[in-house]
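Only a single protein chain was left out; the remaining protein chains are all shown in position.
Showing subunit A:
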Amino acid sequence: MSESSCTVYELKCPECKKGFGNVPLSACPDCLAPLEVQYDLDSVRGRFTKESVAAGPANIWRYKELLPIPEGHQPDLPVGFTPLVKADRLGKRIGATNLYVKNDAVCFPTLSFKDRVVAVALANAQHFGFDVVGCSSTGNLANSVAAQSTRLGLRACILVPSDLEPAKILNTQVYGAKLVRIEGNYDHVNRLCTLIADEYKWGFVNVNLRPYYAEGSKTVGYEIAEQLGWRLPDNIVCPMAGGSLIRKIKKAFAELVALGIVEDKPVKFFGAQATGCSPISHSVKNGWDDIEPQRPNTIARSLAIGNPADGPAASKMIQSTGGYAEDVSDVEIVSGIQELAETEGIFTETAGGVTTAVTAKLYADGRIGKDELTVSVITGNGLKTTDPLVGKFAEERAVKPRLAEFDAFLRESDASLITGVAEEEVELVGGTK
(Lines give C-alpha, C1' and ligand atoms only; values in the text may rest on other atoms or scores of the structure.)
Protein backbone atom coordinates (compact mmCIF):
# COMPACT_ATOMS: atom_id res chain seq x y z
CA MET A 1 0.00 0.00 0.00
CA SER A 2 1.28 3.39 -0.88
CA GLU A 3 0.63 6.85 0.38
CA SER A 4 -0.96 9.37 -1.92
CA SER A 5 1.36 11.96 -3.33
CA CYS A 6 -1.43 14.51 -3.18
CA THR A 7 -0.86 17.14 -0.53
CA VAL A 8 -4.12 19.04 -0.87
CA TYR A 9 -5.85 16.87 1.72
CA GLU A 10 -4.93 14.45 4.46
CA LEU A 11 -6.43 12.57 7.38
CA LYS A 12 -6.41 14.53 10.60
CA CYS A 13 -7.36 13.73 14.16
CA PRO A 14 -9.98 16.20 15.41
CA GLU A 15 -8.89 15.63 19.02
CA CYS A 16 -5.08 15.63 19.12
CA LYS A 17 -4.75 17.46 15.75
CA LYS A 18 -2.17 15.01 14.41
CA GLY A 19 -1.98 14.51 10.64
CA PHE A 20 -1.64 11.04 9.12
CA GLY A 21 -1.23 11.63 5.40
CA ASN A 22 -3.46 9.43 3.28
CA VAL A 23 -3.80 5.89 4.57
CA PRO A 24 -6.68 3.43 5.07
CA LEU A 25 -7.32 4.29 8.70
CA SER A 26 -10.50 5.30 10.51
CA ALA A 27 -9.33 6.12 14.03
CA CYS A 28 -6.38 7.98 15.52
CA PRO A 29 -3.92 5.38 16.83
CA ASP A 30 -3.14 7.57 19.83
CA CYS A 31 -6.44 8.93 21.13
CA LEU A 32 -8.78 6.69 19.11
CA ALA A 33 -10.81 9.63 17.83
CA PRO A 34 -12.35 9.12 14.37
CA LEU A 35 -10.23 10.67 11.64
CA GLU A 36 -11.48 13.13 9.08
CA VAL A 37 -10.22 14.41 5.73
CA GLN A 38 -9.04 17.99 5.96
CA TYR A 39 -8.24 20.18 2.98
CA ASP A 40 -5.72 22.86 2.46
CA LEU A 41 -8.35 25.19 1.01
CA ASP A 42 -5.73 27.80 0.11
CA SER A 43 -4.15 25.39 -2.32
CA VAL A 44 -7.54 24.77 -3.94
CA ARG A 45 -8.39 28.47 -4.19
CA GLY A 46 -8.26 29.59 -7.80
CA ARG A 47 -8.60 26.03 -9.07
CA PHE A 48 -12.14 25.53 -7.76
CA THR A 49 -14.27 28.29 -9.26
CA LYS A 50 -17.78 28.58 -10.63
CA GLU A 51 -16.25 28.52 -14.10
CA SER A 52 -14.07 25.46 -13.49
CA VAL A 53 -17.05 23.61 -12.06
CA ALA A 54 -19.28 24.58 -14.99
CA ALA A 55 -16.63 23.29 -17.39
CA GLY A 56 -16.56 19.92 -15.64
CA PRO A 57 -18.64 16.82 -16.39
CA ALA A 58 -22.31 16.64 -15.32
CA ASN A 59 -21.56 14.42 -12.34
CA ILE A 60 -19.80 14.59 -8.95
CA TRP A 61 -16.37 14.72 -10.57
CA ARG A 62 -17.02 18.37 -11.45
CA TYR A 63 -16.13 18.97 -7.76
CA LYS A 64 -13.04 16.75 -7.75
CA GLU A 65 -10.79 19.53 -6.46
CA LEU A 66 -12.66 19.24 -3.15
CA LEU A 67 -12.84 15.45 -3.07
CA PRO A 68 -10.17 13.10 -1.70
CA ILE A 69 -9.31 11.49 -5.00
CA PRO A 70 -5.79 10.08 -5.42
CA GLU A 71 -3.66 11.87 -7.95
CA GLY A 72 -3.87 10.21 -11.34
CA HIS A 73 -7.21 8.53 -10.66
CA GLN A 74 -9.46 8.84 -13.68
CA PRO A 75 -13.06 8.38 -12.55
CA ASP A 76 -15.27 7.01 -15.29
CA LEU A 77 -18.61 6.42 -13.59
CA PRO A 78 -20.91 9.43 -14.02
CA VAL A 79 -22.28 9.39 -10.48
CA GLY A 80 -24.54 12.12 -9.12
CA PHE A 81 -25.62 15.57 -10.29
CA THR A 82 -29.20 14.56 -9.57
CA PRO A 83 -32.17 16.90 -10.08
CA LEU A 84 -33.10 19.64 -7.64
CA VAL A 85 -36.83 19.88 -8.16
CA LYS A 86 -39.00 22.87 -7.23
CA ALA A 87 -41.78 21.10 -5.35
CA ASP A 88 -44.74 23.44 -5.75
CA ARG A 89 -47.42 20.77 -5.67
CA LEU A 90 -46.04 19.18 -2.52
CA GLY A 91 -45.52 22.67 -1.12
CA LYS A 92 -49.15 23.56 -1.71
CA ARG A 93 -50.23 20.49 0.21
CA ILE A 94 -48.00 21.13 3.24
CA GLY A 95 -48.08 24.93 3.31
CA ALA A 96 -44.71 25.77 1.70
CA THR A 97 -44.08 28.26 -1.08
CA ASN A 98 -40.35 27.82 -1.63
CA LEU A 99 -39.67 24.12 -1.23
CA TYR A 100 -37.21 22.05 -3.28
CA VAL A 101 -36.57 18.32 -3.35
CA LYS A 102 -33.04 17.05 -3.96
CA ASN A 103 -33.84 13.82 -5.77
CA ASP A 104 -31.16 11.20 -5.19
CA ALA A 105 -33.78 8.51 -5.83
CA VAL A 106 -32.37 8.70 -9.36
CA CYS A 107 -28.66 8.75 -8.54
CA PHE A 108 -26.50 6.64 -10.86
CA PRO A 109 -25.82 3.70 -10.86
CA THR A 110 -27.96 2.17 -8.10
CA LEU A 111 -30.56 4.81 -7.29
CA SER A 112 -29.40 6.15 -3.95
CA PHE A 113 -27.05 8.80 -2.60
CA LYS A 114 -24.70 6.01 -1.52
CA ASP A 115 -23.43 5.93 -5.09
CA ARG A 116 -21.60 9.17 -4.27
CA VAL A 117 -19.77 7.92 -1.18
CA VAL A 118 -18.90 4.61 -2.78
CA ALA A 119 -17.40 6.30 -5.84
CA VAL A 120 -14.98 8.20 -3.61
CA ALA A 121 -14.27 5.27 -1.28
CA LEU A 122 -13.52 2.81 -4.08
CA ALA A 123 -11.22 5.25 -5.85
CA ASN A 124 -9.18 5.11 -2.66
CA ALA A 125 -9.58 1.35 -2.20
CA GLN A 126 -8.06 0.87 -5.63
CA HIS A 127 -5.30 3.33 -4.88
CA PHE A 128 -4.42 1.61 -1.59
CA GLY A 129 -4.23 -1.73 -3.38
CA PHE A 130 -7.14 -3.62 -1.83
CA ASP A 131 -8.23 -6.66 -3.86
CA VAL A 132 -11.37 -7.22 -1.84
CA VAL A 133 -13.71 -4.49 -0.68
CA GLY A 134 -16.73 -4.68 1.54
CA CYS A 135 -19.21 -2.85 3.71
CA SER A 136 -21.80 -3.20 6.40
CA SER A 137 -25.05 -1.98 4.99
CA THR A 138 -28.77 -1.53 5.42
CA GLY A 139 -29.13 -2.05 1.68
CA ASN A 140 -28.37 0.98 -0.45
CA LEU A 141 -24.67 0.94 0.33
CA ALA A 142 -24.60 -2.78 -0.44
CA ASN A 143 -26.16 -2.17 -3.86
CA SER A 144 -23.67 0.55 -4.67
CA VAL A 145 -20.54 -1.26 -3.50
CA ALA A 146 -21.63 -4.34 -5.46
CA ALA A 147 -22.18 -2.38 -8.68
CA GLN A 148 -19.17 -0.11 -8.55
CA SER A 149 -16.66 -2.74 -7.38
CA THR A 150 -17.61 -4.82 -10.41
CA ARG A 151 -16.95 -1.86 -12.65
CA LEU A 152 -13.50 -1.38 -11.10
CA GLY A 153 -12.59 -5.05 -11.17
CA LEU A 154 -12.55 -5.42 -7.39
CA ARG A 155 -14.12 -8.35 -5.57
CA ALA A 156 -16.73 -7.49 -2.94
CA CYS A 157 -17.97 -9.13 0.25
CA ILE A 158 -20.98 -7.39 1.72
CA LEU A 159 -22.61 -7.91 5.09
CA VAL A 160 -26.23 -6.99 5.81
CA PRO A 161 -28.85 -7.60 8.53
CA SER A 162 -30.73 -10.80 7.72
CA ASP A 163 -34.16 -9.12 7.57
CA LEU A 164 -33.28 -6.72 4.76
CA GLU A 165 -35.79 -5.93 2.01
CA PRO A 166 -35.65 -8.66 -0.73
CA ALA A 167 -35.10 -6.10 -3.51
CA LYS A 168 -32.01 -4.74 -1.77
CA ILE A 169 -30.59 -8.24 -1.40
CA LEU A 170 -31.24 -9.06 -5.06
CA ASN A 171 -29.79 -5.72 -6.16
CA THR A 172 -26.55 -6.67 -4.44
CA GLN A 173 -26.32 -10.27 -5.63
CA VAL A 174 -27.02 -9.48 -9.28
CA TYR A 175 -23.60 -7.82 -9.62
CA GLY A 176 -21.84 -10.97 -8.47
CA ALA A 177 -20.95 -9.71 -5.01
CA LYS A 178 -20.67 -12.13 -2.11
CA LEU A 179 -23.52 -11.22 0.21
CA VAL A 180 -23.57 -12.46 3.80
CA ARG A 181 -26.74 -12.07 5.87
CA ILE A 182 -25.99 -11.58 9.54
CA GLU A 183 -28.43 -12.48 12.30
CA GLY A 184 -28.92 -9.16 14.04
CA ASN A 185 -29.46 -5.49 13.32
CA TYR A 186 -27.16 -3.03 11.56
CA ASP A 187 -25.26 -2.28 14.76
CA HIS A 188 -24.34 -5.96 15.09
CA VAL A 189 -23.29 -6.09 11.43
CA ASN A 190 -21.21 -2.97 11.76
CA ARG A 191 -19.34 -4.31 14.77
CA LEU A 192 -18.56 -7.53 12.94
CA CYS A 193 -17.25 -5.57 9.95
CA THR A 194 -14.89 -3.66 12.21
CA LEU A 195 -13.45 -6.98 13.35
CA ILE A 196 -13.27 -8.36 9.81
CA ALA A 197 -11.49 -5.28 8.45
CA ASP A 198 -8.99 -5.70 11.29
CA GLU A 199 -8.47 -9.41 10.62
CA TYR A 200 -8.80 -9.83 6.83
CA LYS A 201 -7.21 -6.58 5.63
CA TRP A 202 -10.07 -5.89 3.26
CA GLY A 203 -11.06 -2.39 2.25
CA PHE A 204 -14.32 -1.74 4.06
CA VAL A 205 -15.75 1.44 2.59
CA ASN A 206 -17.49 2.47 5.81
CA VAL A 207 -14.84 1.19 8.23
CA ASN A 208 -11.16 1.59 7.33
CA LEU A 209 -11.97 3.77 4.28
CA ARG A 210 -14.62 5.74 6.15
CA PRO A 211 -12.95 9.18 6.20
CA TYR A 212 -12.78 9.14 2.37
CA TYR A 213 -16.19 7.54 1.96
CA ALA A 214 -17.88 10.19 4.09
CA GLU A 215 -16.43 13.00 1.96
CA GLY A 216 -18.47 11.77 -1.01
CA SER A 217 -21.58 13.01 0.81
CA LYS A 218 -20.37 16.57 0.41
CA THR A 219 -21.31 16.48 -3.26
CA VAL A 220 -25.00 16.66 -2.27
CA GLY A 221 -24.23 20.03 -0.69
CA TYR A 222 -22.18 21.32 -3.63
CA GLU A 223 -24.95 20.37 -6.05
CA ILE A 224 -27.67 22.03 -3.99
CA ALA A 225 -25.68 25.28 -3.86
CA GLU A 226 -24.85 25.19 -7.56
CA GLN A 227 -28.38 24.26 -8.62
CA LEU A 228 -29.75 27.16 -6.57
CA GLY A 229 -27.55 29.47 -8.63
CA TRP A 230 -24.58 29.38 -6.24
CA ARG A 231 -26.47 30.37 -3.13
CA LEU A 232 -27.34 28.59 0.07
CA PRO A 233 -30.86 27.69 1.19
CA ASP A 234 -32.42 28.81 4.48
CA ASN A 235 -33.06 25.24 5.59
CA ILE A 236 -31.99 21.69 4.86
CA VAL A 237 -34.13 18.72 5.88
CA CYS A 238 -32.04 15.56 5.80
CA PRO A 239 -32.67 11.93 6.75
CA MET A 240 -30.36 10.57 9.42
CA ALA A 241 -29.13 7.03 9.82
CA GLY A 242 -25.51 7.17 11.00
CA GLY A 243 -25.69 10.99 11.05
CA SER A 244 -22.88 11.59 8.57
CA LEU A 245 -24.72 13.04 5.55
CA ILE A 246 -26.23 16.03 7.34
CA ARG A 247 -22.82 17.01 8.70
CA LYS A 248 -21.13 16.66 5.34
CA ILE A 249 -23.69 18.88 3.61
CA LYS A 250 -22.84 21.53 6.18
CA LYS A 251 -19.13 20.96 5.54
CA ALA A 252 -19.73 21.43 1.79
CA PHE A 253 -21.48 24.74 2.43
CA ALA A 254 -18.67 25.89 4.75
CA GLU A 255 -16.03 25.10 2.12
CA LEU A 256 -17.94 27.00 -0.58
CA VAL A 257 -18.19 30.00 1.75
CA ALA A 258 -14.49 29.78 2.65
CA LEU A 259 -13.59 29.78 -1.05
CA GLY A 260 -15.85 32.76 -1.74
CA ILE A 261 -18.04 30.74 -4.11
CA VAL A 262 -21.27 31.46 -2.22
CA GLU A 263 -22.29 34.22 0.15
CA ASP A 264 -22.26 33.27 3.81
CA LYS A 265 -25.63 33.04 5.52
CA PRO A 266 -27.11 31.07 8.40
CA VAL A 267 -28.51 27.74 7.25
CA LYS A 268 -30.65 25.74 9.64
CA PHE A 269 -30.25 21.96 9.52
CA PHE A 270 -33.18 19.70 10.32
CA GLY A 271 -32.77 15.96 10.86
CA ALA A 272 -35.40 13.35 10.03
CA GLN A 273 -35.76 9.95 11.66
CA ALA A 274 -38.35 7.23 12.13
CA THR A 275 -39.84 7.17 15.63
CA GLY A 276 -38.98 3.47 15.77
CA CYS A 277 -35.30 4.37 15.53
CA SER A 278 -34.76 7.96 16.61
CA PRO A 279 -31.66 8.28 18.80
CA ILE A 280 -30.51 11.50 17.12
CA SER A 281 -33.89 13.20 17.10
CA HIS A 282 -34.33 12.12 20.73
CA SER A 283 -30.99 13.71 21.54
CA VAL A 284 -31.84 16.99 19.77
CA LYS A 285 -35.27 17.20 21.39
CA ASN A 286 -33.64 16.81 24.80
CA GLY A 287 -30.83 19.26 24.07
CA TRP A 288 -28.19 16.58 24.68
CA ASP A 289 -24.71 16.51 23.20
CA ASP A 290 -24.67 12.71 23.24
CA ILE A 291 -27.03 9.98 22.11
CA GLU A 292 -28.69 7.10 23.89
CA PRO A 293 -28.57 3.95 21.69
CA GLN A 294 -31.91 2.38 20.76
CA ARG A 295 -33.05 -0.99 19.46
CA PRO A 296 -34.52 -0.23 16.02
CA ASN A 297 -38.10 -1.15 15.19
CA THR A 298 -39.29 0.60 12.04
CA ILE A 299 -40.14 -0.06 8.41
CA ALA A 300 -37.49 2.54 7.47
CA ARG A 301 -34.72 -0.05 7.60
CA SER A 302 -32.17 2.05 5.76
CA LEU A 303 -32.34 4.49 8.71
CA ALA A 304 -32.45 1.76 11.34
CA ILE A 305 -29.15 2.41 13.10
CA GLY A 306 -29.70 2.37 16.84
CA ASN A 307 -26.18 3.44 17.73
CA PRO A 308 -25.33 5.99 15.04
CA ALA A 309 -21.61 6.56 14.70
CA ASP A 310 -21.97 10.27 13.91
CA GLY A 311 -25.02 10.70 16.11
CA PRO A 312 -23.50 12.89 18.85
CA ALA A 313 -21.78 15.15 16.30
CA ALA A 314 -24.96 15.42 14.21
CA SER A 315 -27.05 16.29 17.25
CA LYS A 316 -24.62 19.02 18.34
CA MET A 317 -24.38 20.39 14.81
CA ILE A 318 -28.16 20.58 14.32
CA GLN A 319 -28.60 22.39 17.61
CA SER A 320 -25.77 24.81 16.84
CA THR A 321 -27.50 25.92 13.62
CA GLY A 322 -30.84 26.61 15.33
CA GLY A 323 -32.40 23.67 13.53
CA TYR A 324 -34.30 20.75 14.98
CA ALA A 325 -34.83 17.03 14.54
CA GLU A 326 -38.19 15.33 14.24
CA ASP A 327 -39.37 11.76 13.90
CA VAL A 328 -42.46 10.14 12.40
CA SER A 329 -44.38 6.89 12.79
CA ASP A 330 -44.45 4.05 10.27
CA VAL A 331 -47.96 5.10 9.19
CA GLU A 332 -46.71 8.64 8.56
CA ILE A 333 -43.74 7.25 6.60
CA VAL A 334 -46.02 5.42 4.17
CA SER A 335 -48.16 8.58 3.81
CA GLY A 336 -44.99 10.56 3.12
CA ILE A 337 -43.98 8.15 0.33
CA GLN A 338 -47.43 8.45 -1.27
CA GLU A 339 -47.57 12.23 -0.84
CA LEU A 340 -44.24 12.78 -2.62
CA ALA A 341 -45.18 10.37 -5.40
CA GLU A 342 -48.65 11.86 -5.91
CA THR A 343 -47.50 15.48 -5.92
CA GLU A 344 -44.06 15.47 -7.52
CA GLY A 345 -43.84 12.14 -9.35
CA ILE A 346 -40.93 11.03 -7.19
CA PHE A 347 -41.09 7.49 -5.84
CA THR A 348 -38.87 7.30 -2.81
CA GLU A 349 -37.99 4.52 -0.41
CA THR A 350 -39.06 4.53 3.23
CA ALA A 351 -36.24 6.92 4.20
CA GLY A 352 -37.69 9.46 1.77
CA GLY A 353 -41.10 8.88 3.33
CA VAL A 354 -39.50 9.79 6.65
CA THR A 355 -37.98 12.97 5.22
CA THR A 356 -41.16 14.05 3.46
CA ALA A 357 -43.35 13.42 6.50
CA VAL A 358 -40.89 15.21 8.78
CA THR A 359 -40.71 18.16 6.35
CA ALA A 360 -44.51 18.46 6.47
CA LYS A 361 -44.43 18.31 10.26
CA LEU A 362 -41.77 21.03 10.51
CA TYR A 363 -43.93 23.39 8.42
CA ALA A 364 -47.08 22.46 10.35
CA ASP A 365 -45.35 23.15 13.66
CA GLY A 366 -43.96 26.49 12.46
CA ARG A 367 -40.34 25.39 12.82
CA ILE A 368 -39.87 26.25 9.15
CA GLY A 369 -41.48 29.43 7.84
CA LYS A 370 -43.84 29.12 4.88
CA ASP A 371 -41.74 31.22 2.48
CA GLU A 372 -38.25 30.10 3.53
CA LEU A 373 -36.04 28.48 0.90
CA THR A 374 -35.97 24.87 2.02
CA VAL A 375 -34.41 21.76 0.49
CA SER A 376 -35.71 18.34 1.46
CA VAL A 377 -33.10 15.67 0.71
CA ILE A 378 -34.44 12.42 -0.77
CA THR A 379 -31.78 9.73 -0.67
CA GLY A 380 -33.17 6.54 -2.19
CA ASN A 381 -35.58 4.99 -4.69
CA GLY A 382 -38.93 3.46 -3.82
CA LEU A 383 -38.51 0.48 -6.14
CA LYS A 384 -36.21 -1.05 -3.55
CA THR A 385 -38.71 -0.92 -0.69
CA THR A 386 -42.12 -1.65 -2.13
CA ASP A 387 -43.07 -3.96 0.77
CA PRO A 388 -44.73 -1.27 2.95
CA LEU A 389 -47.01 -0.31 0.06
CA VAL A 390 -48.31 -3.81 -0.57
CA GLY A 391 -52.07 -3.80 0.00
CA LYS A 392 -52.30 0.01 -0.04
CA PHE A 393 -54.04 0.10 -3.40
CA ALA A 394 -57.23 -1.65 -4.44
CA GLU A 395 -56.79 -4.50 -6.89
CA GLU A 396 -59.56 -3.75 -9.36
CA ARG A 397 -61.22 -6.15 -11.77
CA ALA A 398 -59.79 -6.61 -15.26
CA VAL A 399 -61.71 -4.87 -18.03
CA LYS A 400 -62.52 -6.39 -21.42
CA PRO A 401 -60.83 -4.59 -24.36
CA ARG A 402 -63.98 -2.74 -25.44
CA LEU A 403 -64.61 0.96 -25.11
CA ALA A 404 -68.07 0.41 -23.69
CA GLU A 405 -66.63 -1.84 -20.98
CA PHE A 406 -63.96 0.70 -20.21
CA ASP A 407 -66.51 3.49 -19.98
CA ALA A 408 -68.68 1.51 -17.60
CA PHE A 409 -65.70 0.62 -15.48
CA LEU A 410 -64.57 4.24 -15.25
CA ARG A 411 -68.03 5.39 -14.25
CA GLU A 412 -68.19 2.88 -11.41
CA SER A 413 -64.61 3.33 -10.18
CA ASP A 414 -63.63 6.96 -10.82
CA ALA A 415 -66.11 9.05 -12.79
CA SER A 416 -64.15 12.21 -11.96
CA LEU A 417 -61.64 11.22 -14.65
CA ILE A 418 -64.29 11.77 -17.32
CA THR A 419 -63.78 15.48 -17.82
CA GLY A 420 -64.08 17.90 -20.70
CA VAL A 421 -66.65 15.76 -22.45
CA ALA A 422 -70.35 16.27 -21.97
CA GLU A 423 -72.22 13.43 -20.36
CA GLU A 424 -74.33 12.86 -23.50
CA GLU A 425 -71.23 12.71 -25.71
CA VAL A 426 -69.61 10.09 -23.51
CA GLU A 427 -72.77 8.07 -23.77
CA LEU A 428 -72.83 8.52 -27.56
CA VAL A 429 -69.19 7.54 -28.01
CA GLY A 430 -69.44 4.70 -25.58
CA GLY A 431 -72.68 3.57 -27.07
CA THR A 432 -73.73 1.89 -23.88
CA LYS A 433 -77.08 3.49 -23.40
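The rule we apply is simple: a residue touches a chain if its C-beta (ideal position, glycine included) is under 8 Å from a C-beta of that chain, and two chains touch if they have at least 3 such contacts; residues count from 1.
We adopt the following convention: contacts and distances are computed from a predicted model.
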item: Absent chain [UniProt protein name; select from "MoaD/ThiS family protein", "Radical SAM/Cys-rich domain protein", "Ribose transport system substrate-binding protein" or "SRPBCC family protein"]; value: "MoaD/ThiS family protein"
item: Hidden-chain contact residue, picked from the options A:N307, A:T343 or A:S376; value: A:N307
item: Residue among A:A142, A:A177 or A:V207 that touches the chain left out of view; value: A:V207
item: Subunit A, residues in touch with the chain not shown (by the definition above); value: 12-15, 26-27, 29-36, 38, 184, 187-188, 190-191, 194-195, 198, 206-207, 210-211, 214, 242-244, 247-248, 290, 292-293, 295, 307, 309-313
